[in-house]
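With one protein chain withheld, the remaining protein chains of the complex are depicted in position.
Labels for the chains are A and B, by order of writing; each one numbers its residues from 1.
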Amino acid sequence: MSNLDAVLQILSWSLIISGSFFVVVGAIGMLRFPDFWARLHAASVTESGGVILLLAGMCIQAGFTLITVKLMIIGLFLFITGPTSTHAVANAALVSGLRPKSLSTHPNSNGLEDDKR
Amino acid sequence: MRLIVYALLLGALWLLWSGIYKPIIISFGAASIGLVLLITHRMNTVDEDKVPIELSPIKFLGYLIWLLVEIAKSNIAVTKTILSPTMPIRQNLFEVPYTQRTDLGQVIFANSITLTPGTVSVETETGHFLVHAVSYSAADMDALANMDARVSATELAGSS
Partner (left out) sequence: MIYAFAILAILIAMALVLVRLIKGPTLYDRVLAVNSFGTHTVLLIGVVGFWNGRPDFLDIALLYALINFVGTIAILKFFRYRAIGDVMWTPPQQDEGR
C-alpha cells in the first residue's frame, strides 16, 4: 500500500514539475517570439500542456474526493474556453488587418487566395 | 420532460460543487436551479437555437485520448522551437478543408486545431478553415487531414 502511495506521489510530483516547466516555457516564448502570430502559439503551450499537467498532478494529490471532480470541471472548462479565446484574439487580429511579418515558406499563399493543393 | 432532465443534471452538478448538505443550503441550491431553469426557458423562447449532439460517445473518448497524445507531441515540438537559440520560425497561413457535416463536429475540429500548440485556427469559412502554423512543414497538411478524418469518424452516421 505504501509502495503504491510512493509511486503515486512520485507520479504527481513529476506531473506538477513538468507542468510548471511548460508554464514557464510558454511565458518565455511569449517574451522571445518576434511577432504576435508566433506569440499565439507560445500562449497555447501554457494553456494546453501546462494546465493539463498541473491539474492532473493535483488530481492525483487529491485522490478520489469532490476536489478531484472540481479539478476536472475546471480542466474541462479551460479545455473549451482556452482555444475559443485564442481563436477570438487571432480572428480579431486578422480582421483588423494584422498579418504575419514573414511568410517565409510560401510567399504566394498569404491565406487569402486559394490553396494550390 | 426536457425541463426535468435539465433540473436533475443541474441538481447533480450543484451537489457535486457544494459538498455541504444542510437543509438550508440545499434549499438555496434548489432555488438557484429554479431560477436558472426559468431564465434558460425564457432564452430558449427568444432564440430557437438547438444544437443536436450527434457524436458516438465511445469513439469520442478514443478521439480525446488520441488528441492528448497529439497535444503532448506538439507541445514538445513548440518547446524545442522556443528554447532553441535560433528560433526556427517558418510561419504560414494556409487553408484546411473540413469534412464534418454537423456544426458540433466542425467546432470540435477547429478547437482541436487550436488546442494543439503550433497550429491555430484563425478564420472559419464555408468548406475550409484558415490555419496559422508557427513552424510550418509539408507534413502539417497530412497531420491535419488525419485529424479531420478522425473527427469525422466520431460523428454518428445516417443523420443529416
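Criterion: a residue touches a chain if its C-beta (ideal position, glycine included) is under 8 Å from a C-beta of that chain, and two chains touch if they have at least 3 such contacts.
Computed from a predicted model, the values in this text were never measured in an experiment.
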{"item": "Omitted chain - touching chains that are shown", "value": "A"}
{"item": "Missing-chain contacts mapped onto chain A", "value": "12-13, 16-17, 19-21, 23-24, 26-28, 30-31, 36, 39-40, 43, 46-47, 50-51, 54-55, 58, 61-62, 67, 70-71, 73-74, 77-78, 81-82, 84-86, 88-89, 92-93, 95-98"}
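Assume only the chains that are shown with their structure count from here on.
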{"item": "Distance from chain B to chain A - Cα centre to Cα centre, in angstrom", "value": "14"}
{"item": "In the complex, chain B residues that touch chain A", "value": "16-17, 19, 68, 71-72, 75, 78-79, 81-83, 87, 89-95, 110-111, 114-123, 128, 130, 132, 134, 136, 141"}
{"item": "Of chain A, residues touching chain B in the complex", "value": "22, 25-26, 28-29, 32-34, 37-38, 40-42, 44-45, 48-49, 52, 66, 69-70, 73, 79-80, 82-84, 86-87, 90-91, 94, 100-106, 109-111, 114-115, 117"}
